[in-house]
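Below is the structure I would like to discuss, written out as structure tokens.
Yeah, one chain of the complex is gone here, protein chain that is, but the others are all in their spots.
Let's turn to subunit A:
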Amino acid sequence: MSAETTTPATETVSLYDVDNPAPVIAPPRARTKKTPKSTRTNFELYGWLFMRLSGVVLVVLVLGHLLIQLVLDGGVSKIGFAFVAGRWASPFWQAWDLVMLWLAMLHGANGLRTVINDYAERPKTRFWLKNLLYAATVFTVLLGTLVIFTFDPNIR
């Protein structure tokens, strides 16, 4: 969040007005009966930071990917096994796709984890939805990694 504070002597513009009232929320680290223990790690801080750092990298990787696959050179028309083989002949594009796969999956999984935490109110539902999410994420990342590393242009 912004560290900016309004100092009455020099600054008369408030961050909040009728259109944009200050939110009234409980202190985020307040302990309740349901959450009596304080958290022991900074996992959520690192998750928050990861979303922003991976986000910046993904803007480049994913928009570049879309440009190549869906915009340049006939759009989707050209895509096929031969096109994939041509691109993965280069270690550069293999690395591009590998980094994009890992960052996008982890970024997406962490995003969905947040969404599940927000909307699944029953602890059991939350638990199972997140386990399903983690299983699908591990499976997809490993499958994608395997495919990039074992790709064989002469499979047939």
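Assume contacts are C-beta pairs under 8 Å (C-beta built on N, C-alpha and C of every residue); 3 or more make two chains touch, one makes a residue touch a chain; residues count from 1.
In this section, contacts and distances are computed from a predicted model.
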Between "Succinate dehydrogenase, cytochrome b556 subunit", "Integral membrane protein", "ABC transporter ATP-binding protein" or "3-oxoacyl-[acyl-carrier-protein] synthase II", which matches the UniProt record of the unshown chain?
-> "Succinate dehydrogenase, cytochrome b556 subunit"
Could you tell me which of A:Leu45, A:Ala95 or A:Leu143 touches the chain that is not displayed?
-> A:Leu143
Could you list which residues of subunit A touch the chain missing from the display?
-> 1-4, 15, 19-21, 23-25, 52, 55-56, 58-59, 62-63, 66, 70-72, 74-77, 79-82, 84, 101, 104-105, 108-109, 111-112, 115, 136, 140, 143-144, 146-147, 150-152, 155-156
